[in-house]
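Only a single protein chain was left out; the remaining protein chains are all shown in position.
A, B and C are the chain letters, set down in written order, and residue numbers restart from 1 in every chain.
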Amino acid sequence: MAHVETTPKLYGLMAEFETPDQLLEAARRTRDAGYKKFDCYTPFPIHGLTAAMGVKEAKVPWTVFTMGLLGAIGAFSLQVWTNLVDYPLNVAGRDLLSWPYFIPITFEGMVLAAAFGAFFGTHIYNRMLTYYHPVFNVPQFARASSDRFFVCIESKDPKFNRDEAYRFLQSLNPISISEVPE
Amino acid sequence: MQQTIKAPEIKEFPLFEGQQTYERITDQITSIPMERHPMAWTIMFGLGLIGAFALLMALVYLVAVGTGIWGINQPVAWGFAIINFVWWIGIGHAGTLISAILLLLRQAWRMSINRFAEAMTIFAVMCAGIFPLFHTGRPWVAYWLFPIPNWLAMWPQFRSPLEWDVWAVSTYFTVSVLFWYMGLIPDLAKMRDRAKTQLARVLNGIFSLGWRNSAIHWMRWEQAYLLLAGLSTPLVLSVHSIVSLDFAISIVPGWHVTIFPPYFVAGAIFSGFAMVLTLVIPFRILYPKLKDYITMNHIDMMAKVMLATGWIVFYGYLCEMFFGWYSGNQFEQFLVVNRFFGPYWLAYWALIFCNGIVPQLLWSPKIRHNLLVLFIISIIVNIGMWFERFVIVVMSLHRDFLPSAWGMYAPTGSDWWLYLGTIGFFIMMMFVFARFIPMLAVAELKELWYKLYHGHNGHGGTHAPEPKPTAPAPQGGGQ
Amino acid sequence: MEEKRNGTQGAGEQFWRSLDELEQSPEFEALLQQEFPRQAAPLGNFVSRRQFLRLMGASMALAGLSACGYKPQGPVISRPKTPEDRLPGISHYYATAALTNGYGFGVLGRVYEGRPVKLEGNPDHPASLGATDAIVQAQLLDLYDPDRSQNVLRFGRIETWRAFDADLQNALAQQAAKGGAGIRILTGRVVSPSLAAQIRKFLQTYPQAKWYQYEPINRDNVYEGARLAFGEWLNPIYRLRNAKVIVALDSDFLYTEPGAVRYAREFADGRRVRAGQTEMNRLYVAEPMFTVTGMTADEHLPIRSSKMARLLYEIATLVGAPVQATVEGELTETEQKWAQVAAGDLVEHRGQSLVVVGEAQPPAVHAMAHAINAHLGNLGKTVVFTAPPEEQPVLHQEQIRQLAADISNNAVEVLLMLGGVNPAYNAPADLKFGELIPKVPFTVHHGMYVDETAALVVWHLPESHPFETWGDVRAFDGTVSIQQPLIFPLYPNTRSALELMAQLNGAPAESFKLVQEHWKAAKLAPEAQFDAVWRKGVHDGVLPRTAKPVKQVAFEAPLVVQTPIYDLAPVQAGVKTYEVRFAPDPTVYDGRFANNAWLQELPKPVTRVCWDNLAYMSLKTFEELGLRRKGTWAFFEDASYVKGDAPIITLSVNGQAMRVAAYPIPGHADDCITLHLGYGRTRAGEKGSGTGFNAYLLRTSDAPWIRTGVEAVPQPERYPVARTEEHHLIDTRQKDGVKLDSTDHRPVILTGLLDEFKKDPELKDKPHRKGYKWEHPTMYPERWQYDRYENPDNYRNAWAMVIDPTVCTGCSACVTACQAENNIPVVGKQEVMRGREMLWLRVDRYFKGKAENPRVYQVPVPCMHCENAPCELVCPVAATVHDHEGLNAMVYNRCVGTRYCSNNCPYKVRRFNFYRYSYMKSPVLHLLQNPDVTVRGRGVMEKCTYCVQRISKARILAKRENRPIRDGEVVTACQQACPTQAITFGNLNDPEARVTQLRNQPHNFSILGELNARPRTTYLAKIDNPHPELSGTEAHHAADH
Partner (left out) sequence: MQVFRRHHNTLARVFVVGGLLAIVGLAVGGSAITRSPWWTKVGEPPDQPVPFSHKHHYEELGIDCRYCHWSVTQSAHAGVPSSEVCMTCHSQIWTNSPLLEPVRDSYNNNKPLVWNKVNNLPEFVYFDHSAHVNKGISCASCHGGIEKMHLTHKSQYFSMQWCLDCHRNPEQHIRPKEEVFNMYYKTPRTEEEMKALLERYNIPYDPNSIPRNQLELGKLLVKHYNIHKEQLSDCSICHR
């Protein structure tokens, strides 16, 4: 506990489980117990976990869709504008608006923009680049990337009370429960 | 205290070998970059390095003197540069195919090779990109192919397939990198958490962007990953289609062929899988730990894919012959005859042998499980695919419409020099990758493992021991 | 013409005025000295050029520089004084004359800021009629040749003229005593009246001195033949316009013989077939190897030169001409038949027929020809005779023999070799002239190059180029042209032969004065009008009434001749021997142009070989010798086709021997070998030395043209050959070894016989017409109308070109003209072998029929300027696009160099700068560049632009005068040079324009029209007029279907 000198502000309480199924169970019960601000940590994506936690969102897909749309429109209008408006040139006697020739680039523009949307969208929503995060303060949390499964109830939660939360977590019979200092 | 579960037998062939646990999967794969590396690594890397240096020299010489150092001429104005470009791009495609299309097709066996294949893709595309850029007469103005506002008030000519190429290849490269890195982030986090040295910790920490395995992150991550896969799938098809259009849009007999797009894509996958095998087989030997995850089953699968795509390609050759005959067009007919018996007949029959005949060996399971033979076949296929591009590029150009303008083409030392240089660069990059990055997608493997395990014997987790609270007992008041 | 008139009113003197001031400028000589030594200036160092231009009085050096790839932000040089007649940046045309085939040829030099940049034919000159041949075009390059001799040399050391004078004077002083008995003057054929006058003057001073003339390619046989027939030396001049039937024996009168350019025009005028104009002359040619004339023939017969006498005698007897000749040998059946048909045709066209015999044939054969012509009443109609145009006609072989004899008898103490004669190289081998020269104590060589002869003499004197000094020359018909300088002498030490002779006569003077004085003395015109006449003469490039008068000749029958007995037994002492026929090289002539890169790189009209001469022979002979050609390829550059696949053989006949690469040519007579002279030079200069094989080694004074009994022995090694077209033609897969006539599996061009044309002018049932459509369905609306389909006002132009292969002789003048006009670089043999020649315009040559005697088709192929240009579509940076006048514009500075346009061009007319070909290490060569045309750098594509610079010039002028561009106002370089006017260029929007009318001809077609690229360059069908009883029918139909 290197970080906890003078009673540190508490980020939350963290329980450690051994199997995905225990975690799923735990997540469901934590939600049922009315906790809002809590999160699970698993070494790999577990299906139904977010459902169990009661989290639903489709921000990323929508971002990708809009970006893709913009990309396509942008690429196509770039070609139309340069060919019809900015510098109309007689190329091989083809029509200025020879749209079939513009399809490939339109498509590529779409994919490029969409891919950026997916990548950056995800990381922005995930608030990535938080290199320092309280959960790392828990020593055994290192195993979250290997073979352990964690639930962490955050102190931000309106319903949070250290002792209640502690008791509640115990009721989930985890391997261990630990305080997460800020 | 580790629970151990026997690897479940799925159908007759396993996707995992040996005794596995989540811990062991993580450990075996992430440990590779952290341990000392075999002598072979150093040797191969050294070779690659030399090759890469040769590449650099070749480029300097090229830019300094001009494309005249190559064998290209009139009428064969495209030679090795374009052949190698198409060849490399084709190789690249296997990676994306495995990671994207197989993901969408829910092919479980992709998990253990996709990281590896994607890395291959990226490096192959790098090699490919060198050629179109430097084969131009004036590479220093090649940026004109990008739509940058400028004082000339000039824009690229968007009707040109070469312009499409610029967009396709650069998009393809970008997306591949994003896709690859996306999948890499959680594994880098694992590296961070297991790193023994502070440096490793910090570097992996920086590049894993502070990943903390949060369930919600995992959710978005999965969404994005799936979407990227969804995007990459049409992308990868479009890229080689566009590359094929570089030829098909023209009016040169032998280029102006409608079947080119599908035929090129199949060829790309064909050569791509061949290259994956060419790499995987030695890597399995180099890093025995991989054997548990890249099993004979995987190799067998890839061999089958090669067989299938090989047939598609061969069908393409047959089509070309048929078109030539059926078109009733004297130029097309002459083309076929010229391929069979023209001055470059050797290239054509080599192609038929390597891509048409040799892959038929893969029908036999024995051969599919004989690593040595498989390795050799994969190399032969790569050579064959190179010849295919030679046949398309050179043999179509050297005798087109007006006999008075016919010519011959022979590569020069410089051509070979540059080509081998890229191969060296490719090898170097692959070994750098093996040295610093987990070669398999750990998280996905675990997920797979989890699914298989559940799919096998219902709900597990019953072995969970009693909870032993370790947190400090509730304290009264503030202390 | 218009240009010329405005530009050059009394050009002569004005030109002098601008040069006078230069002469006064003191540092001028010094500057020239330091600016134009031989050493190479670094690339892009234009300083020397700029200073040079300053000396030339150029106001805007940048005008000159704009021709170079980039413009250095440099100074602007303003001239001290304003010349009155010339504006900065406007070029002017000056009439002068060049030498081609040994006689005068009137040209107009386009002079830009004091430097000639292009030569055009002089329409007023009888030998030119406005056209030129390749050699004339290329002589401009000789002027700027950095290898030119620039200093007086004594035993190779640089000396001064003063030193030479001193030496000369005491040499002459010694001779003076014995009346110059020890003096010999050797010149080439002298066709300059003023020079001849000077020489005669010299001979008066030294009565015992002798003057010899020697040209390796001479008219001895012609004159002797005339003597046999008419009793005196006469020069035949053909009136081809009146000839309906022409039988040419071993004669290349359309290309190498004097007056060829004019003859080509007259010949072509006799066969321009149009709808409603189906008059067409018929040309029979019998010759050992295809020549330009032979390729144009309607009836071609391959036959050994030595059998020509026999053949002609056959004809003579068939015609019934009063000839008694002793001839040996028997004619084969084909030859027999050919003779019969030809004879019949001749008889049918009495007074409208002509028999022509080549310079190579012995006098007897010429005499027989005269007899036949006389018998058929052609004299005075299709052929007239004049006195020889030379100042002093001689038998050159005799002269050189005598000189050799004199020297070996030690009768010669002073040997003056003037005007670039090079006997050490081109004198008959049996005389061993190289060994004779050193025997003479005082030898002087005066020439433009330090050549083989210069290496052997005591004194070498640098000769000035004809375009640098004043002079006068007679054309093939005697017409005199005054040569006026186009540029101030590049090298101050050079002198013309005229000036040198004047100096020898002790009266040195400017060449201008010498020439003018000569003509004053020669009573060109009454004293009063002299100035006017002289001015007009200089301006027009032709002195009035100087042509040799036509002589009335009478042929006294019967003619009794003794034709030489050739040793026709091919097998001697068990060894098969062959007959060697020497011929002037199609481009480097007798070797004097060996250092001219343009001519070296120009694909030889018949063989399409560059930079070399080879031993040409028939395939039969080739295989008989056990030779074969490799057709293999390799994955490295040393593929045999690059290394060259011509096997080396040695030719030897008593004593003389030479190595040479053998090369099979379709349509070559069996059992004989054709060797072109002019190669294998050792001291021609940087470019010419070491190219090809020296045929003079086999050429003896008694057998200057035809050498029999030559042994040919194959050698193991092979020789690289640079061909521009032939890679594919000879293909090992074919049984006969030759794949002839690519038109048999793809009808590239529309061909037909005159009869077919008469029946159906569109030649509908020809293979080319099959499946050919002009309009194709398109998914796009026709957006670009190119004004041509609508647009009433002719201010807008739609440029187009129509080429008529029927009259094209394949002489390739257009190719070199294009090169000169468009700053097209020379790439050298190595690059040509790799297929990287840069010539924008090529002349395609297709064979049809049997290898033994195929029919030849010639098609000049420039850029087609397709309306739906395949090249434009695939350019990623819009470096090649269309403009509103339908030009397929190539913008070099936008080009990135992907080369896709070239791949996608079905005509393969685009050329790529794989290296920086435009690099010229010698600054003087930059003076050659056309300031109106960009010099292309490395890595850009280029191609024929329809001479867009000429179009722009015309357009700007028209715009200024607010009028449409007139028809014929824009003349492309190739069109201007074409001797037969096979090329027509103009505006399709103008219904009156010639190009429009030709395009509306029924037999107009476009190559590969079925691709719907809509070429603006179209062709008229190639119409042949063979005799129905000969190749007439079957050859065609065989190949067509």
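For the reader, a short list of remarks on this structure follows.
We take it that contacts are C-beta pairs under 8 Å (C-beta built on N, C-alpha and C of every residue); 3 or more make two chains touch, one makes a residue touch a chain.
It should be emphasised that the depicted structure is a prediction, and the values quoted were computed from it without experimental measurement.
Considering the whole complex, the hidden chain is in touch with A, B, C. Within the complete assembly, B:Arg192 is the residue of B:Arg192, B:Arg368, B:His398 or B:Lys446 that touches the hidden chain. Annotation: of C:Leu559, C:Ile749, C:Leu887 or C:Ala1021, C:Leu887 touches the absent chain (contact as defined above). Of the options B:Ile43, B:Leu152, B:Ile285 or B:Val337, the residue whose C-beta touches the omitted chain is B:Leu152.
Within the whole complex, the absent chain has one touching residue among A:Asn137, A:Ser155 or A:Ser176, and that is A:Asn137. The missing chain, though absent from the display, is touched by one residue of C:Ile90, C:Ala507, C:Ala521 or C:Val550; that residue is C:Ile90.
Although one chain is not drawn, its touching partners on chain C can still be listed: residues 21, 24-25, 54, 59-60, 62-63, 66, 69-71, 73-82, 87-90, 795-796, 881, 883-885, 887, 889, 891-894, 932-934, 945, 948-949, 951-952, 956, 959-960, 962.
Listed for chain B, the residues touching the missing chain in the whole complex are 150-154, 192, 201-202, 205-206, 210. Listed here are the chain A residues that touch the chain not shown: 3, 87, 129-132, 136-137, 139, 142.
As a working rule, only the chains that are shown with their structure count from here on.
Distance between chain centres (mean CA atoms), chain A to chain C: 80 Å. In whole angstrom, the spacing between the mean C-alpha positions of chain B and chain C is 59.
Centroids of chain A and chain B (each the mean of its C-alpha atoms) stand 28 Å apart. Residue positions of chain C touching 2 or more other chains: 870, 873, 875, 878, 881.
Residue positions of chain B with contacts to 2 or more other chains are 154-157, 159, 163.
The part of chain A that touches chain C in the complex is made up of residues 89-96, 98, 100. Only residues 779-781, 783-784, 867-873, 875, 878, 881-884, 1014 of chain C touch chain A when the two sit together in their complex.
Note for the complex: chain A touches chain B at residues 7, 13, 17-22, 27, 39-46, 49-50, 53, 55, 57-61, 64, 68, 75, 78-79, 82-83, 86-87, 89, 91-92, 94, 98, 101-102, 104-105, 107-109, 111-112, 114-116, 118-119, 121-123, 125-126, 128-133, 135-136, 142-147, 163, 166, 170, 173-179.
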